[in-house]
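Heads up: the structure comes next, in structure tokens.
Presenting chain A:
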Amino acid sequence: MAEPSILEIQGLRRDFGGVQALGGVDLQVRRGKITGLIGPNGSGKTTLFQAVSGMDREATGRIYFDGHSILGLRPSRIVALGLGRTFQLSRVLPGLTVLENLLVASRPDDSEAEDRAHNLLRQVHLERQVHVLGKALSYGQQKLVEFLRVLMRSPKLILLDEPAAGVNPTLRRTLWELVRQLQEQGTSLMLIEHHMEVIADLCDEVYVLNEGRIIARGTFSEVREDPQVFAAYFGHRNRTAS
Partner candidate 1 sequence: MRYSDLGIGALLLFFSLLAPGFLNNYQLSFLLQVLMMVTLAQSWNLISGMTGYISFGHGVFFGVGAYTGALLLMGGAFWWVAILSAALLAAALALPLGLLTLRLRGPYFAIAMLGLNEVGRILANLWVDLTGGGDGIALSPLLSPVLATNYFSMLALAVLATLGMGWILRSRFGLELRAIREDEEAAEMLGIDTIRNKLIAFTASALLPGAAGAIYAFYTSFIDPSSVFLPALNVQMIVVVLLGGRGTLWGPVLGAVLLMSVQELTWAEFPALHLALLGLLMILLVLYLPDGLLGAWKRIGSRYG
Partner candidate 2 sequence: SSKKPILVGASVALTGKYSRTGQEQLNGYRLWVEDVNARGGLLGRPVQLIYYDDESKPLTGAKLYEKLISGDRVDLLLGPYSSGVTLAASTVAEKHQFPMVSTGAASSKIWARGYKNVFGLYTPAESYMNQILFFAKRKGLSRVALIHADTAFPRAVAKGVKALVKQLGMQLVFEEEYSKGSTDFSAMLVKLRLRKPEVLIGGSYLPDSTAFVRQAKEYRFSPKIMAFAVGPGLPDFGENLGADAEGVMGNTQWEASLKLPGAQRFARRYQQRFGHAPGYHAAGGYGAGQVLEAAVKRAGSLDRDALRKALSQLKITTVFGRYAVDAAGKQIGKPGYTIQWIEGKRHIVLPRAHATHQILYPFQPWQNR
């Protein structure tokens, strides 16, 4: 392969009025792989997603997605290039039904969108909620809809921001199953997650972010041995892969 990484970030910086949320981050997401992004709360993970997805256009540095420089592009342009993301706090469209939420996220020319939507909803046991308004969903249900919505366009790269937070353990397994299927179909993924079992299980490579800087990179077993990572992230009681 001529170009191994689908996402290439170089020297990404972002300040919020003096607070440096990202202090020059370099990062690659390899094609067809699942890349984990972990780090303590407030370390800048979501901020990085905001910049990559075009929601925040005030970051500086370089971001290449699938060969295009995308820093400064509007989200819809970036989505058109094949990127999809979820939000940490779900942004389900409150006045649209669950089905409409999925349909509006599909490609305009997708004639099978409706079937796909029903299929996906069945997999996470939301088939009874098809015609329920987004605002009438529980916290976890919203997170699930948010996740399914990204799949409607079959993007090349998906950024997932704690997709399983607030989702119950059983469904969480289904969700990870879906993620693995996506990978098998050739989709690249980047995942923010605080559950270490998942990171250990799914991720081919892991980046650890702390105070806006990458402090470690490697496979999960490599980074978890790193004393710096241990101090910043895991704390006194290490409950990792079970």
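In picking the candidates, the idea was that all candidates are chains of the complex that A comes from, given by their letters.
Definition applied: contacts are C-beta pairs under 8 Å (C-beta built on N, C-alpha and C of every residue); 3 or more make two chains touch, one makes a residue touch a chain; residues count from 1.
Predicted model, so just to flag it, every value in this text is computed and none were measured.
Chain contacts in this complex place chain A in touch with candidate 1, from the set 1 or 2. Across the complex, chain A meets candidate 1 through its residues 53, 55, 74-76, 79-80, 85, 87, 91-96, 100, 103-105, 107-108, 134, 149, 153.
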